[in-house]
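The complex appears here without one of its protein chains, the remainder shown in place.
Right, subunit A next:
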Amino acid sequence: MSEVDMAVIKPEMMKSYIWLQTADGSIQQVEQEVAMFCPMICHEVIQKGMGSSKNYAISLPQRVNPAMLSLILDYCRFHQVPGRSNKERKSFDEKFIRMDTKRLCELTSAADSLQLKPLVDLTSRALARIIEGKSPEEIREIFHLPDDLTEEEKLEPLKNTTDDPRIRLLNRLYAKKRKELKERQKLKNIEVEEERVDDRSVDDLLSFINGDNGDSKGIKNSKSKKKNRRRKDQQKTTSANEAIKNHNKEPNGLNQVCHSAEVGQKVRAGVGATSNLHDVEDNIFDNKNELDDGDIDDEIDPALKEKIDREVEDFARRLNSDWPERMQEILSFGHERKPVHFSLNGNGSLRRYANSEQR
């Protein structure tokens, strides 16, 4: 309310009341100085002469129900007092804003319809804080919003979407493929077990992971995998020490470089490093020939081990269901293995040829 407005109001009115009517029909009277804190009410009083009696009660916008009006008036009653310090006002605001989200939304909307900007800012900021840090699903839940973006519009991992129709088609295929993958992962273990028995390429992969002879059932052999790795560790340590001695002259490459101007020279990847790589490659393939000496106790804790077991299981299952024959070919590079033949059904699911054909 500006100075000008104050001058216009006759002194008799200073202690009087303003009549307000909410959309549900109920009418109430409110101290003038409190009500006039709202620009919308102020406008009605001054420009249209409304609110001076019950019959001429100001009709408030629909978004202001009695409960919200009560809250807004509380806000106005406090803030319209001129003598308060900033600290006091801030403290009041912080307490005032503590309410459930639904009421907060209603209040924001009501304050906006009454053009009460400070309260709109306060409630908007509070809503922003509620939204921050949450996922879209969580936000939807809180505000009861529909999940109406299409799969392609969601493109969840990507920051930007596009309306290119070609991309939309690809995305639809992707969404479909993702759903299929999820469904397949719910299949019983038994089915996977059976397939594994017949599927030699996946077996190869599992044996590579587990580091034994390839007749694994996959899951329970993480122990042997650990044992082999330890043996390899010892091999590697000694070879690493040698590598350090040999490659001392040539900078083998830092994994970070100082940003200092003095150390301006950047580092070239050491040539020596490549030879180590091939050694390791051979180790991977040699694993299969090492015999399983029996259980060796690792220092790995059981929860982690279980998790790793599940990892291997998942790995195998995903491999089995995901990729058609090309993948199998790639995996069997350098080894004489017969690729397993898969074919895609009309509905996109994989179908394996009957066992007899493979043997």
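As a convention for this text, a contact is a pair of C-beta atoms (placed from the backbone, for glycine too) under 8 Å apart; a residue touches a chain by one contact, two chains touch by 3 or more; residues count from 1.
Just so it is clear, contacts and distances are computed from a predicted model.
One chain of this complex is left out of the view, and of "Sodium/potassium-transporting ATPase subunit alpha", "Aspartate aminotransferase protein", "AP complex subunit sigma" or "Transport inhibitor response 1", the protein name its UniProt record gives is "Transport inhibitor response 1". Per the touch definition above, the residue from A:25, A:49, A:82 or A:146 contacting the chain not shown is A:146.
The chain not shown here is touched by just one of A:20, A:35, A:50 or A:120, and that residue is A:120. With the whole complex as reference, residues 102, 105-106, 108-109, 112, 120-121, 124-125, 127-129, 131-136, 139-140, 143-149, 153-164, 167, 170, 174, 178, 181, 205, 208-209, 225, 229, 232-233, 236-237, 240-241, 243-244, 248, 251-263, 265-270, 273-274, 277, 280-281, 283-284, 304, 307-308, 311, 314-315, 318-319, 322-323, 326-327, 330-331, 333-334 of subunit A touch the missing chain.
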